[in-house]
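Structure in structure tokens, see below.
All protein chains of the complex are present and in place, except for one that has been dropped.
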Amino acid sequence: MGGTKVLCAASLEERVPAFLRGQGTGWVTAEYSMLPRATNTRSSRERDTGRVSGRSQEIQRLIGRSLRAVTDMAALGERTVQIDCDVIEADGGTRTASITGAYVALQQAMMMLVRQRVIRRVPLEYPVAAVSVGILKDELLLDLCYAEDYEADVDFNVVMTANGGLVELQGATEARPFARPMVERVMALAARGLEPVFRAQREALRRV
Amino acid sequence: MGGTKVLCAASLEERVPAFLRGQGTGWVTAEYSMLPRATNTRSSRERDTGRVSGRSQEIQRLIGRSLRAVTDMAALGERTVQIDCDVIEADGGTRTASITGAYVALQQAMMMLVRQRVIRRVPLEYPVAAVSVGILKDELLLDLCYAEDYEADVDFNVVMTANGGLVELQGATEARPFARPMVERVMALAARGLEPVFRAQREALRRV
Amino acid sequence: MGGTKVLCAASLEERVPAFLRGQGTGWVTAEYSMLPRATNTRSSRERDTGRVSGRSQEIQRLIGRSLRAVTDMAALGERTVQIDCDVIEADGGTRTASITGAYVALQQAMMMLVRQRVIRRVPLEYPVAAVSVGILKDELLLDLCYAEDYEADVDFNVVMTANGGLVELQGATEARPFARPMVERVMALAARGLEPVFRAQREALRRV
Amino acid sequence: MGGTKVLCAASLEERVPAFLRGQGTGWVTAEYSMLPRATNTRSSRERDTGRVSGRSQEIQRLIGRSLRAVTDMAALGERTVQIDCDVIEADGGTRTASITGAYVALQQAMMMLVRQRVIRRVPLEYPVAAVSVGILKDELLLDLCYAEDYEADVDFNVVMTANGGLVELQGATEARPFARPMVERVMALAARGLEPVFRAQREALRRV
Amino acid sequence: MGGTKVLCAASLEERVPAFLRGQGTGWVTAEYSMLPRATNTRSSRERDTGRVSGRSQEIQRLIGRSLRAVTDMAALGERTVQIDCDVIEADGGTRTASITGAYVALQQAMMMLVRQRVIRRVPLEYPVAAVSVGILKDELLLDLCYAEDYEADVDFNVVMTANGGLVELQGATEARPFARPMVERVMALAARGLEPVFRAQREALRRV
Partner (left out) sequence: MGGTKVLCAASLEERVPAFLRGQGTGWVTAEYSMLPRATNTRSSRERDTGRVSGRSQEIQRLIGRSLRAVTDMAALGERTVQIDCDVIEADGGTRTASITGAYVALQQAMMMLVRQRVIRRVPLEYPVAAVSVGILKDELLLDLCYAEDYEADVDFNVVMTANGGLVELQGATEARPFARPMVERVMALAARGLEPVFRAQREALRRV
């Protein structure tokens, strides 16, 4: 995803949030943040306001949902996996890069748990990854860089599994409403665009 | 939208956020909150944590984007309209009810500005409204109440203009990935479901 | 109380604050807040500062004390009633309207507990209600609206029980000190002014 | 006021809050805080919660109102006097001691401004001081220490000017409602009890 | 230490922080704060920002470390001593005065525990005290007042035990780097300067 670099890490805790306690099922959650100099112009640290920005919250909720959609929570057992996505360099696509990288970190953590005989099998049903698609004057653009993202009329984020299922579909415009048939075209382009991304995930996992 | 009640109010400020200053264009933004007893079980006030919850932030950003997509910012001029959506009773669909009601408040505020000769015409391009659609075991459900929302495998929020354009499309699952052809079915149902909603908006505006 | 509208709700929790634990007695506490557009000019939300304003705190402490003064805490048992007073429209007298409405909510909650056989009798000793009295150039004004409140030299809030006992008496001036004999006149006017208020409470409770 | 010790300081700023700007009038405001070891049991610092407690806010608002009631704001001019009341040792009566001491600090600051020819005369109309009165089983108690305060059925704080005018009268009970005639008896006792307090203020000012 | 006045208090809690639980050893920790009018120009209260300033944190960590270095934690047992250092008047040297005074408060608290037979002996190994040394154009200055501190090229804080051991040595410059041989001269001057300080501690303890 262009010049974007995101550090993705998975941490295991042997407990679950209060609302899940005693049900024998697990949880996957995510935090997302950007270093102040990940962008061209330095941004201030969220710790200084004591609030997670609306944008960061939206992204980390999206990452968490995307991973939970492919996790077999009963097979994970009463454990929480905490995913950290920290953007080191940002050049557009930080949220889709975070989902894609977070899956790799999650899979690696699960493989380690299997090796340590904590769980019997990796409780992940399919690989999951994400890509953005923009509409700029009726033309579709795959994997927007920052400049394209800024210009596009409509922004889509598409989160899919490796076997073509949709996990999350978000299309938004602040400029011109878009027509219904565009949605199918967006999904088709995203599916094609995700093929090399799933390959890159498989290679990253092979190397471990 | 069932038993849901949301108070929507529009406030005008004769200035715009810093990033728009001097460009002759306006801004529309929204805040969303729920009274502690809007729900069956009392929830605590966001003021006590000093943070707007991730959910509230996501919803108020959605409301703001939806309204901005139908506003002619140049015709509004260097003014900000601040929309407040306060949920008095919650029975599912508070975010779609908020968008639908917020449009009425925004339109009323604009009509008052025209009457006061502050602006020449109402700077809104089409009515905008929203509805939710759920997928529960391959069956589609329109306008989910709280209990249905809880059970659905996939949740969609569809924000459309009165002439059928899409402004925002959000589909998400934490359970089972959904197939691409479902998306077209969801949009079609939403479009039909929004017809009485747009009628209700027109009636509300006629009564003023 | 003029155009003022306050939503009052009572919520029951089967536990008491730490300082009361194990003593077999209950607790009544209140939260008070105003919607941003309850007033003519929009005010900002307290959640954005992360602090409850001094005014809100003062009012919610007053509501809590007023209700506790008429509650038999031993008969309530180790339970907390949390009262929420949310001002929807403000036209003066929001604190006195909150106390008056909060008593109705508390009484209703207690009646429901009796019907559910959780407690044997309603543990409230007398109805309690409140009214404001202003002094404007030696003339007394009952139940100040916003404009009168702004002009009055001295503001009194009088909280009384239906049988004429005083629960709270607050008189304050930032303009001209007032003479001792005024206090008796204020209390007499408040007592007369509260008669229709106590009637309204009884009617509201009959309708449930 | 028993073993209570409060440091009272006045600071001058050559500007007023935004709502007073350009009107040629001044402002007096107060902050109140307690050292963690002012009390028998250490309390935690308000800075750690980032919130001023409801109690502190109520007291500092009371101190501010009491001082403003005797200040000629036009004669003060567009200046703010900030009063700090910091409780070093607490043995009951910290709010009444704060008002009494704050007046001395305010008067001293004004005298210094006169000496420096910033203002022509001290813009204070009368000395102001405060005392507490409690009702314990129909008996009145003057200037409650901590133990008495804890036991009293009803607590009054009476803020008066040296010539007998009332500036603030607060009577509250969480136990038993009190009868109207008690109020006159409370005010009479407070007036007598404040005589030596006003003398102590005069002496403190003479010593400067 | 010039006109500096610091109130130092020790409070005992019969528990230790989580990381020490069950090890049979104690803990000593400190909080440091300044009254807003301790300085010539009023500073604002840390509670208003909800953050302890970097300076306050640095100082309170220094006080805590200095006291822990001379405390026999096993002899103290699973207890925490919380030290409060509140600066009433500041004229330079508030951190060194705080350490010196905090030791007296800690020793007094320990003596009281011995008298109450909670512990067998005072678990303090040596008296500890602190002094500042400045370098101004190659000249050494002992115990800097505010004006000297402001002018010095290099500031040292030296924390020593009564038998000459070093507990903390901090030398910093924002102006000109200093040469290594200066450090020995600074330590020698500090040791001489601390002699009357240790005497003052002994006298303060004798008077109790």
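Note that the chains are named A, B, C, D and E in the order they appear, and that numbering of residues resets to 1 at the start of each chain.
In this section, contacts are C-beta pairs under 8 Å (C-beta built on N, C-alpha and C of every residue); 3 or more make two chains touch, one makes a residue touch a chain.
None of these values were measured; they are calculated from a predicted model.
Undergrad: Touched by the hidden chain, which of the shown chains?
TA: A, E
Undergrad: Based on the whole complex, identify which of E:G24, E:G165 or E:P196 touches the chain you can't see.
TA: E:G165
Undergrad: Give me the chain A residues in contact with the hidden chain, please.
TA: 7, 9, 11, 31, 33, 35-37, 42, 45-52, 82, 84, 86, 88
Undergrad: Quickly run down the residues of chain E that touch the omitted chain.
TA: Against the left-out chain, chain E lists 50-52, 54, 57-58, 60-61, 65, 68-70, 126, 160-161, 164-180, 182-184, 187, 191.
Note that only the chains that are shown with their structure count from here on.
Undergrad: Please decide if copies chain B and chain C contact each other with the same set of residue positions, more than half shared, or with different positions, and reply same or different.
TA: Mostly the same residues form this interface, as more than half of the numbers used are common to both chains.
Undergrad: Taking the mean of the CA coordinates per chain, how far is chain A from chain E in Å?
TA: From the centre of chain A to the centre of chain E is 50 Å.
Undergrad: Taking the mean of the C-alpha atoms as each chain's centre, how many Å separate chain A from chain D?
TA: Chain centroid spacing, chain A to chain D, equals 58 Å.
Undergrad: Of all the residues in chain D, which ones touch at least 2 other chains?
TA: 50-52
Undergrad: So which chains actually touch one another? I want all the pairs, not just one.
TA: Those chain pairs which touch are A-B, B-C, C-D, D-E.
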